[in-house]
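I am attaching a structure below and will ask some questions about it afterwards.
The other protein chains are all here in position, but one chain of the complex has been omitted.
After this line comes subunit A, so read on.
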Amino acid sequence: MRVNLTVNGRALHADDVWEGESLLYLLRERLGLPGSKNACEQGECGSCTVRLDGVPVCACLVAAGQAEGRDVVTVEGLAGRAGLPEGALTPVQQAFADAGAVQCGFCTPGLIVAADDLLRRDPDPSDADIREALAGNLCRCTGYEKILDAVRLAAARTGPGEDRP
């Protein structure tokens, strides 16, 4: 079947999509967007997190056909959506690099999409809020501390926390 959707602001389509295929497969294998990772295909790891009509979801659990006519933002599109030039990093991406929150990097795209969503909703989250927002994203390398640091850093750089002593 054919699937038409908007990805990172561009209207795209794919043909010969298998009916049981996931949005993750569609993005990675048909639309050339390998940023969203495939680790578990069962919703457990969050490395495939994308925004579907603005809401973070596991792309591995959305049928490609369910994305027909919908708006998808992947990790590749976050900077563009924030109005940044090609190749620039969003504050969340920069903070992950600066805080040492990236080791093998496999979990990073999903965490970035989830953290980006958190800071849109709540520019000054508590530690409990950060843990809750990232509870669906697994990382086998960092032990999470540096990831929490990165989200705090991004919040401090962009949010109302700036004026705090």
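We adopt the following convention: contacts are C-beta pairs under 8 Å (C-beta built on N, C-alpha and C of every residue); 3 or more make two chains touch, one makes a residue touch a chain; residues count from 1.
Here, contacts and distances are computed from a predicted model.
One chain of this complex is left out of the view, and of "Fe-S cluster assembly ATPase SufC", "Urea ABC transporter ATP-binding protein UrtD", "Protocatechuate 3,4-dioxygenase beta subunit" or "Carbon monoxide dehydrogenase", the protein name its UniProt record gives is "Carbon monoxide dehydrogenase".
In the complete complex, the hidden chain is touched by one of A:Asn8, A:Ser22, A:Ser36 or A:Thr142, namely A:Ser22.
Set against the missing chain, the residues A:Val57, A:Val75, A:Ala101 or A:Ile147 yield one that touches it, A:Val57. From the set A:Thr6, A:Gln66, A:Gln94 or A:Thr158, the residue in touch with the chain omitted from the display is A:Gln66, counting the whole complex. Of the listed positions A:Gly9, A:Gly43, A:Gly105 or A:Gly143, the one in contact with the omitted chain in the full complex is A:Gly43. Across the interface with the omitted chain, subunit A contributes residues 1, 18-20, 22, 41-44, 46, 49, 55-58, 60-63, 65-66, 68, 114, 132-133, 135-137.
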